[in-house]
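One protein chain omitted, others in place.
Labels run A, B and C following the written order; every chain starts at residue 1.
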């Protein structure tokens, strides 16, 4: 029952963390990419530093699907502790490779899986001197075996090694030696290549492989952000690392060699968001990045920013909660807490990037919206987007971009006016004008989180207080007109399903796209699909939902949080919105959606 | 147009804070109460200590209505700064009294208000020696004038003074002298009593006057709470003050004179809730009290408590927000933030007391639920309930009450079992068993906010993680069966309105009760009314809503937060729930509701 | 009410400073604090200091937390922007503001509750980062605004108190700051303007974090257990509904302490605080001897005042980080945008 799978399968590599497998696995993925074959890599790593199970899942997809399919065709089982589970996960007809230096006792057998043993440790122990190399080269050796088994282009590998170890040619040689060892063993002992195999394509040119935290950090550089303050927390840390690194490279003043940026590691998240507010108050584009627990800690300050109308950008790279939860697993679980962060009647603008491309561009959008609306903008990304290896088209940059700094009176404007009042709705769009400290004494006012009237004065008077919070409510209506519109996906080429549609956000996108294609092919129907990009909801969102009897709202949390916002903010009858929820910490797969939607449609038709 | 108002009017006293008016105003209210006439007092005070406007509003209501009516019949205008606004607030046909020592220049005239000037300062400056007495006795003197004008029983006043100053008889004398001065001046210069007047009734026996923070604190004592930790914040501080004071009086160990309680002033709210969790983990009934900003700061820890299943009781005495807002004004604005406090999929049990009686009894309910459900219970009270003077029936106590400590294995049970696992759903109600530290080594387990499986072990496995959060979701269903049922108010004596009904929570109750009566009398219809007592919603809530075309959801916040929860958690079509919102910081008045509901009903009929 | 601007009457006779302003140009809105509150005396010393230094008011940024003390920035330098943030977290606002615009002059006003209870962490870390700002703790040993609970600095001057002492050992912000490496540490007294103004001026001029702990009596909640005016006493001894909200009117306490002098000053409630002012021979540049000196006097119940520790030539945050001399906030976007080609170059590495 060996069907050939050409350029379309999943390799999963089971390792122990701290053993240096990441470089080898990355090399494997990169070499496929350089063969012109679309590929993505997802990393499932533990919340510790050394000695626990870790997996890397490579999806090879000639059609360019970027999500998890939900299946594993080839397992590289390097971790004895998870061997049984790893074997169980392989799809019938699949393969498993393991280090046969230590034959697995009591190992589960599966007649429908081909098990390939290679004495990796034995080989490496013999070939290499240092303890370090013995461990590290094992990983490289299994990549070598895969080169033979999957028919990877050896020249690509060689090049990759040369580039990587340009500064240390002896390391390139050692790596090449290990590759060859694995390659030779596989060629000798197995029929190579397997029916599961690769063949060069031309489908990756103009593309890059990158994670969303890197592009978000770079996006903030291009947005003109100058100040960041953050507290380390997985999975947001690498976003700030990226920003800092790019700043070090790109933001030294050419004249003075001084930094045109300021990165401050805060003592905690309360302080991080406080610094961001202080900096934005003073006119810099400033941001922070965090994850769930940090969002909770920031909520008092977020309420202040909402009420005192201070711009701020916050990336929340979501991870599994509640509480500390599973810090190295992905979820979309902070939607409600971000939308209503802080006590009292408070609402925040949210953006939902779906991939590293969005992370880059939404960085500029986030800062522009924050300053235009004078309010915090929370970019709800997640671990899957932020830390996994995505294939995206090269990012394009419009060099004519100019930041929208919103309504800020400058010195001249202040000089020309009789008096400045901070919270007047001068233009009828519920957005007041602000001033920056140090510019002109006439612009001076007092920012406060306590009751204030439209002039900016302290108040405890009911009508004056109401006046301001009512305008804030109206400002949210303005926000709905300024945020990015949802992305509508319709396939007009075939008859469209009229009763049902799909609606989702963020990192569900890839899986839904594939699921739609598969469902069409399987004759399950051609479903329209809308991806929401922001909260408050653009009017197109309500218009879309209205067209169908039922809309399946797909999201990665337990409590159907997006659906909650849709119901409440768009005044939609909940019975029209059917939740489809994936919340086990793994990036949602296309399989899950195909099965889930099919089941729901069957139910719906029966009802 | 002087209609006589007997035992049914509103006196409002406008003062400057720090001038000692509170005692005088309290004495006035108390004396009416002791005349057997139902009365309540509401205090509108500034967020500072001295020198700003403050008001005390006394509602005299022979029918026992406890809310604000929304009108003022008699204004005592002692504050020159607010004089104009105070005069403007008086209802046509009403009265205003002021200190005529300094004739008000430019004072607004109103032909429909009778203005009574009394040279209070002049009189007191002459009669008293010390600067202190000159200021203080002015207040007592206007009470004296009111004794004459409103026909207050002088014997009641005399008694009150004697009791109050039992330890300092010379002060009783001075006060009596001031009372007489005011009384004599009024009798001499005005026709006493006015058509606005009092006459003894027998409608207050078996009743007391008290605020909800006092009864909540006392309720916690009766619930067996032993540990509290809090950080001062208006309007919750007096709840802890009450608890501490009652403990000092009632909880000294009779044998050792040691404290059978432990009150710790924390360094902030994060610490306060942390201490409460530590203490509950260790088996004490522990609680904290705070207001909005504190709730925000507690949200990380609340998520931990939800996920690790630690009981906790938190009183949130709500005040006007967002942010610092107006700390001395009332609102019901933390409903959503409390229900979903913390990042991720987190939900909390809420209780909604409506008056000081509820504050007392719900204290026991809160601790019982918290331990039964092993989760935080948030009592959402507010400044109006917590800090104003309410007339309530004497609180009754069932001495057979025994705390429900929930499912806790004791030493013997642990000895008798093979092994203990913390998060197993042994009984099918989704509530696991817990153990207390120090009891038996077999009970030892590790509490954590990170991923754990049903046995209590650390996990990063998808299915094990899901297993626990799915049970937590089911536990919330159990909670809905254990919380207090809503209170249904139906008047069967007249034909009932079929299309509309009223639904509300907490401190709106009094105003709604009066509004219903008035609307019935005015022929506006006989509306059914349900007061919700808890979240998650008891099934009676959905059953009630189902019966009507539209239900008016009355609450005191801008964003219709109760309605939001109803829509989302009961899956109700939002178009069936019509918001009626009061959020200006004043306790909602019956006037507001009569007008609001009438308008909505007209609209509804037109639509 | 901050919005009530005091009428600005020009007094032609008033002396002007180097930039032609009178001290009235350094005033703010009318204070809403209690009559005689020490905090108001400090505000007036602040106005004097900025006036004497001829600082343009709008080049000052005022930041504060929450509390009676934190309200005061509304009451001075009306021409300066202000930020009344949340309780205990002003240091982070100040740090961010300073990061964005290092060219302004920063004054942070806080209370003992704001800085030593809820704000202890942020306070400590702002010191560690050596933010270039003047940081005032208007220290009254109580939470004024929430009506007189003990703060973490309570029990200062406990020798003269009659009743029971505050159960916990107090946090001395001066010792704490020195042990955290603060580069300018002084202590003053709200009643001694003569001494305070020059100290404020040095603190404003200091390049780095300058802490001034200023003892500032609360006239309303001098919350000794033994005091009949205390909040706890009031609650415990009067019937709940018949309580007094009366606050006595007080004169501000004024008392000058000369260099080297020891003076025992009576507070509003009759308690006494013993102030010991360091003299010219005191060496504020030696950390170890500064700590010993303060500790020794503290053991005797004496509150040492003056400039207590100074580390000159230290690096404030920006010079540590190597920031541009120009404010981040005013850098033109052209300096911040790496451009299209750079993006292409970066992306080459991602292939």
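Criterion: a contact is a pair of C-beta atoms (placed from the backbone, for glycine too) under 8 Å apart; a residue touches a chain by one contact, two chains touch by 3 or more.
Here the structure is a predicted model, which is why all the values come from computation and not from measurement.
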Visible chains in contact with the missing one | A, B, C
Among C:33, C:94 or C:176, the residue in touch with the chain that has been omitted = C:176
Residue among C:49, C:66, C:80 or C:118 touching the omitted chain | C:118
Out of B:300, B:316, B:345 or B:528, point to the residue that touches the absent chain in the complete complex.
-> B:300
Out of A:324, A:357 or A:567, point to the residue that touches the absent chain in the complete complex.
-> A:324
Residues belonging to chain B that touch the chain removed from view = 33-34, 207-210, 218, 221-222, 224, 226-227, 229, 246, 250-251, 253, 256, 258-264, 266-268, 270-284, 286, 300-301, 304, 394-395, 397, 399, 401-403, 435-441, 443-450, 453, 455-459
List the residues of chain C that touch the chain left out of this view.
-> 117-121, 124-125, 128-130, 152, 167-169, 171-172, 175-176, 178-181, 239-241, 287-288, 291-292, 295-296, 320-321, 349-350
State which residues belonging to chain A touch the missing partner chain.
-> 17-23, 26-27, 29-30, 47-52, 131-132, 135-136, 160, 163-164, 209-211, 214, 231-234, 237, 241, 245, 248, 265, 267-269, 293, 323-324, 389
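Note that only the chains that are shown with their structure count from here on.
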For chain A and chain B, let me know how many angstrom lie between their CA-based centres, rounded off.
-> 44
Indicate the whole-number Å distance between the mean C-alpha point of chain B and the mean C-alpha point of chain C.
-> 36
Among the residues of chain A, pick out those that touch two or more other chains and give their numbers.
-> 300, 304, 448-450
For chain C, residues contacting two or more additional chains = 1, 86
